[in-house]
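Left out: one protein chain. Kept in place: all the others.
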Amino acid sequence: MAAIPKKKLVQWDPAEVKAELLAKYPSKVARKRAKQIMINEAQGNETPEISANVRTTPGIITMRGCTYAGCKGVIMGPTRDIVNLVHGPIGCSFYAWLTRRNQTDAGPDGENYMNYCFSTDMQDSDIIFGGEKKLTAAIQEAYDLFHPRSIAIFATCPVGLIGDDIHTVAKRMKDKFGDCNVYAFSCEGYKGVSQSAGHHIANNQVFKHIVGENDAEKPGKYKINLLGEYNIGGDGFEIDRIFKKCGITCISTFSGNSTYDQFASAHKADLNAVMCHRSINYVADMLETKFGIPWIKVNFIGADATAKSLRKIAEYFGDKELTDQVEAVIAEEMPEVLAARTDVRTRTEGKTAMMFVGGSRAHHYKELFNEMGMKTISAGYEFGHRDDYEGRQVIPTLEVDADSRNIEEIHVEPDETRYQARKTPAEFEALEKAGYTFKQYDGLVPDMDQGTIIIDDLNQYEAEKLVELMKPDIFCAGVKEKYSIQKLGVPMKQLHSYDSGGPYAGFKGAVNFYQEIDRLVNSRVWSYMQAPWQKNPELSASYVWE
Amino acid sequence: MAAIPKKKLVQWDPAEVKAELLAKYPSKVARKRAKQIMINEAQGNETPEISANVRTTPGIITMRGCTYAGCKGVIMGPTRDIVNLVHGPIGCSFYAWLTRRNQTDAGPDGENYMNYCFSTDMQDSDIIFGGEKKLTAAIQEAYDLFHPRSIAIFATCPVGLIGDDIHTVAKRMKDKFGDCNVYAFSCEGYKGVSQSAGHHIANNQVFKHIVGENDAEKPGKYKINLLGEYNIGGDGFEIDRIFKKCGITCISTFSGNSTYDQFASAHKADLNAVMCHRSINYVADMLETKFGIPWIKVNFIGADATAKSLRKIAEYFGDKELTDQVEAVIAEEMPEVLAARTDVRTRTEGKTAMMFVGGSRAHHYKELFNEMGMKTISAGYEFGHRDDYEGRQVIPTLEVDADSRNIEEIHVEPDETRYQARKTPAEFEALEKAGYTFKQYDGLVPDMDQGTIIIDDLNQYEAEKLVELMKPDIFCAGVKEKYSIQKLGVPMKQLHSYDSGGPYAGFKGAVNFYQEIDRLVNSRVWSYMQAPWQKNPELSASYVWE
Amino acid sequence: MLLRHTPKEITERSALVINPAKTCQPIGAMYAALGIHGCLPHSHGSQGCCAYHRSALTRHYKEPVSAATSSFTEGASVFGGQANMLQAIDNIFAVYDPEVIAIHTTCLSETIGDDLKQIKKKADAEGKIPKGKEIISCSTPSYVGSHVTGFSSMVTSMAKMAEPTGKKNGKLNIIPGWVEPADMEEIKRLVGLAGVKTILFPDTSGVLNGPLSGEYKMFPDGGTTVKELKSTGDSIGTLALGEWCSGEAARWLDSKMKVPCRVLDMPFGLSATDRFIDALRMIAGVSVPDEIALERGQLVDMISDMHQYFYHKKVALVGDPDQLIAMTEFLVSLDMCPIHIVTGTPGKKFEARIKEITKDMPYEVNVRAKGDMFLLHQWIKNEPVDLIIGNTYCKYIARDEDIPFVRWGFPILDRQGHQYFPTVGYKGGLRLLEKILGVLLDRLDRDAPEQSFELVL
Partner (left out) sequence: MLLRHTPKEITERSALVINPAKTCQPIGAMYAALGIHGCLPHSHGSQGCCAYHRSALTRHYKEPVSAATSSFTEGASVFGGQANMLQAIDNIFAVYDPEVIAIHTTCLSETIGDDLKQIKKKADAEGKIPKGKEIISCSTPSYVGSHVTGFSSMVTSMAKMAEPTGKKNGKLNIIPGWVEPADMEEIKRLVGLAGVKTILFPDTSGVLNGPLSGEYKMFPDGGTTVKELKSTGDSIGTLALGEWCSGEAARWLDSKMKVPCRVLDMPFGLSATDRFIDALRMIAGVSVPDEIALERGQLVDMISDMHQYFYHKKVALVGDPDQLIAMTEFLVSLDMCPIHIVTGTPGKKFEARIKEITKDMPYEVNVRAKGDMFLLHQWIKNEPVDLIIGNTYCKYIARDEDIPFVRWGFPILDRQGHQYFPTVGYKGGLRLLEKILGVLLDRLDRDAPEQSFELVL
């Protein structure tokens, strides 16, 4: 396929762009959005402040979903051997049924409920008289049919409002069954301001009800947990492949292709590697406080980032055997990656991208675009917090607003019996002296170029304007945004579901991504929008017979 | 499916019908057709005479095909391990490519050329300068590619006209190869008056070039050949199943699912059972004259006819073991047949059929319709001869016209070394005294009811008239006729190709046929032709709102 | 096995729904509202509902689906959503400037008892609704009915826009029900051929099957105009296609606006289309044009030509009541045997209607309203079928049980064509036959032993 030459580079002044985006808003909205649209003018290490994790404006068409989506859809969805029972009217369970592309390997035990959709399908009578009886019966029926090792209950909007006590019901059934752990999530959709609250609610319950349930020793020399990886399009499988090859044992992944037992054994790992900072950094903190497992930020999106992350893990264990193996793996995997990269760069170099997705992805995928020589001219998160933009140093300064206040924060203490420091203070010190950083994340902003535009909770109106004004070669967001962007003639790549592509993580994933982006930004298709008669509209006389 | 009640029986006077059919013809054509349209007024054993195997009238849309079709398509087509190479322009080979439904079992040796189409694709230069060189090259290429045990060459129209000597070419290549029998068929489409001439040409060559080539003894106690069975829709497989069950060994079938070696060993059988009298009775005669194998007419279309034919074969061998086995098989197979028959008869009894097909089929299938309680009100052959209508007794009286004269008649003598009477004169006499009849066929006419109409070489115009006047419940012919009949709202069953149905032979075949006819004559579909607004056409005012 | 935990043995379930054959009301209201020209659907609830509905519709149509939400917070859930709704109205008219905002409720706003009529009054009083702009609304609690009833509720709200002038407009209202944009287009084509002037509502053709032209229109060219909707009260009558989707709106116009109505089945298949066309020509007092008669004849022709492949094939069906009723009748008319039929939408009269249609069939029929696909799968395990017809979720059953599968209904997430090619009318019937035949013959070809692999079928 011949690359279609595009007249680049569109000239634009970020201040003008920002003004354009705000122009049409009522003043109240304009003031609010002004704080969420930031022109990147980072000087040195002082980053400008952005407003994030704040309410969505009613009536403004947002990309965001709800707390239930974050809890059931994102965090618990990928866990295969837990029966995820949604307590509420049918819709919420239906929409979360197989619509995220968390891949799952049923494994030897063959337990896999991912393809099923479970609901109490609440009716008006349940709303009036309460739904606890129906929930109890549904749990019993699920248990009788499947005898799963665990049943998770998710509350949707009305449940909280009518006051069903799902936690008591769960407890009662857990005690009744004995061989099946049952627990509940109060993840009503109206809580918080985005999916983010749902991640938090989910992770808290996993930590409270599952982590530490299994104290059996796990084999393996270099044991880690991978936090915040959801195995979209098989990303997790690729990372597992690489870990295996390196000799690293992944005790548990939160929560891609995960099982109940993985969570239950998470405390047996010696290091937590955090992928998606937004959805899970607090779990890493809790695991450290309670069990003494230190954590580091990693990123397996991008081949170079993957290599860097592997080396960081190896450095932590400080064992030559592992270091050598990691280097050997990198040496073996990179040539193919570089070959693909060199090839596509001839067609992608200098092209521009925009990304508005997730709470870390927009940052992670910048790595891949960099590797292709593509510039990210605007980016932002759908449900990120300030620390995801500006770095963890701002965390102490974040004020907790009304919406976040009700999202439970668990206070954890070191476990009397099971807390165990993974290294001596001296060892930690030595590492840090050598420049090793634990629990460190600097956020998206420092990585963005001067003058690029960073926008939190981008909405449909702004997205359309942005594309019209800045004419990127590719735009990345979710399925709801895909087709309105493409109508404008700009290819759109879904970075939630990958448009049924992937994996894009690790080494093989990088190659997949290079090729996919090459296909998109160089496709002939976008040249078909104009019909010949639009190109030269003059008429009749001009027709030439043979 | 509920049977749709039909107002029966249409009243018609055969003489009027005949007059109607002839009314529109130019007088010359009318005179000719009058002799081919016969009202059955059989009294006692004297059958009225019909004109058959005569020229088709130019311009009158006939059902007939050509000599090539009869030779290559019908007789040689079903033979799987002979490369059938058509010498001529591409069309004739293309049209005969997999369009008949002779099923084939590639067998252990796996040789099967049925799915292939071979042609010399003659070009104008070949017509001008002669095609022998190209034919020679094509034979060589086929030999080099496939190394078949035999290659058959078929001449299409131009070949005879330009005088290619295909027989000499064949002989030369046969001698050259040594391990591959090559022979040719002068079956140009213009010869004879129908497919029938092609059957004759094919069978003559098979007899001359293949039969008797293999003198190796064949195992089996009750050895027969089945002549004139072409395994359409798997008929032959069903008959083989029954033979096997009875302990009868079929040395060769002419020519359904046949192989070169079967033909070559045909003279090793002790009895020839003739299915399609038209296409092959003369081969049975030659096999008797040359090798001493007697022949009988059989019919495996219809369960009762099948039983009758099996008993006739058993009676010939006159061995209790065989007789008992045959009776056991019949006893085992018939209950299912009778159950199906009883069921469908509740819906088919009294319905009427028409059949215009083949040179024996119209007669054979009458048996099946009888078994369903259906009356055949008109029938005829596409390429039958007078003996197929009136019985073999008329053969001596048939005058050979210009068109038949050029179809070779082989004169055969008893084989010095291999002729062997299968029974002593006394044994034959005993059998015949017991009412056993050899080489006996009484034809279609005696089996047709008084006043039914028998028509030879029915054409499209007459078919349409006939259906309009006599309103049968089902009409049987070939694919060319199918849709014009069905446009009239009368279901049409193909009895050449079975509309991708079958098998219809033997016991299981009978059940298939019962059910297929039941489906056709009782289908709801024919009630849909009229739209509601045609049923009650009055308008507007009458619309009733709720 | 993808659904490895589904047992053959069937146990009654009183509380647990597994693999639903329905979803909730609001998405139906949203789809219906997209059939109004220049309309922005609005979901009065927490933002997740709106996100889910937009995603589902987008995946089905591969087209942009715009809709706004009140983005309830916990506070709003306690103190009521009026403030959010009023703010939303301001922002929507300021930023998107639609002709109409079509608001539907959710389980959240219904549970706390928000009163949309009252909110609209307030908005009006506060001058938040620009002159000439419309706000309509309907109540669609997710814990009642299904996506089908939600669709029906919004369609009824559309009917309630009627502003009779007392002077008849000579037009016929046609309520097509929840069918594809291509189906609505086809209905308009047939009606046009029959020479009947109509108001079709809703009408998503030109909205959810749009072109790629380099331009993004938040409000595409298609859709029923407000002017037309206001005029429905002056129409000579209303044909409602489908009791579940369209009956309520038609009867409202009948009882309140004195516009007589008739509820027909959705025109899928031969007989239902016959009844639709027959109604049209009688209402219009015209005779059926040759073009329609030809299309009908072509459908009958293909039925007769291919009957041998349809005859007595067993079929499992899952979908929505109006569609299933018409499809069941069509299959029976082909001498096929629909033996397992499930809808998630409640309604005993659905089961009665199906039993009536299938009464002469040679097989026992399993039919269930308010059923789910888990039950359907169990039925199939107990009595296998030759064909499954339903939405994309059926592919898991089809693969596990190795059964030919035709995608039809909502949602179709993994194939294309449904938004471009109608299945209503006679031409639609031809398409359905082609698809059914295609999968049956593909299977025949796949499983045929080499001896009986056929060139001609």
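The letters A, B and C name the chains in turn, as written, and every chain counts its residues from 1.
One rule holds in what follows: contacts are C-beta pairs under 8 Å (C-beta built on N, C-alpha and C of every residue); 3 or more make two chains touch, one makes a residue touch a chain.
Bear in mind that the values here come from a model prediction, so they are computed numbers and not experimental data.
S.K.: Tell me which of C:163, C:356, C:383 or C:445 is the one touching the absent chain.
M.R.: Counting the whole complex, the residue in contact with the absent chain is C:445.
S.K.: Quick one: which of B:34, B:117 or B:338 touches the chain that's been left out?
M.R.: Here the residue in touch with the unshown chain is B:117.
S.K.: Among the options C:212, C:236 or C:365, which residue touches the chain absent from this view?
M.R.: Among C:212, C:236 or C:365, only C:212 touches the chain that is not shown.
S.K.: For review purposes, identify every residue of chain B that touches the missing chain, sorted by number.
M.R.: 24-26, 29, 55-69, 85, 88-99, 106, 110-113, 115-124, 126-127, 134-138, 140-142, 144-146, 156-158, 160-162, 188-193, 402-403, 406, 460-461, 464, 478-480, 482-489, 528-530
S.K.: Suppose we count only contacts with the excluded chain; which residues of chain A make the list?
M.R.: 1-2, 98-99, 101, 103-106, 234, 237, 483, 486, 497, 499-501, 516, 519, 523-526, 528-529, 531-533, 537, 539-546
S.K.: By the contact criterion defined above, which parts of chain C meet the unshown chain? Give residue numbers in ascending order.
M.R.: Where chain C meets the chain not shown: residues 1-2, 59, 62, 206, 209-213, 293-294, 296-298, 300-306, 392-393, 395-396, 399, 413-417, 420-421, 427, 430-431, 433-434, 437-438, 441, 445, 450, 453-457.
Just so it is clear, only the chains that are shown with their structure count from here on.
S.K.: If each protein chain is taken as a node and each touching pair as an edge, is the resulting graph a line, ring, star, complete or other?
M.R.: line
S.K.: Per the definition at the top, count C-beta pairs in contact and tell me whether A-C or B-C has more.
M.R.: Of the two interfaces, A-C and B-C, more C-beta pairs touch across A-C.
S.K.: What is the chain whose Cα centroid lies farthest from the Cα centroid of chain C?
M.R.: Chain B.
S.K.: Where the centre of all protein Cα atoms falls, which chain's Cα centre is nearest to that point?
M.R.: C
S.K.: Any idea how many Å lie between the Cα centroids of chain A and chain B?
M.R.: 72
S.K.: In whole angstrom, what separates the CA-based centres of chain A and chain C?
M.R.: Averaging C-alpha atoms per chain gives centres 34 Å apart.
S.K.: Let me have the rounded angstrom distance from the C-alpha centre of chain B over to the C-alpha centre of chain C, please.
M.R.: Between these chains, centre-to-centre, one finds 54 Å.
S.K.: Residues of chain A touching 2+ other chains?
M.R.: Not one residue of chain A touches more than one other chain, so the list is empty.
S.K.: Mind pulling the residue numbers of chain C that touch at least two other chains?
M.R.: In chain C, nothing touches at least two other chains.
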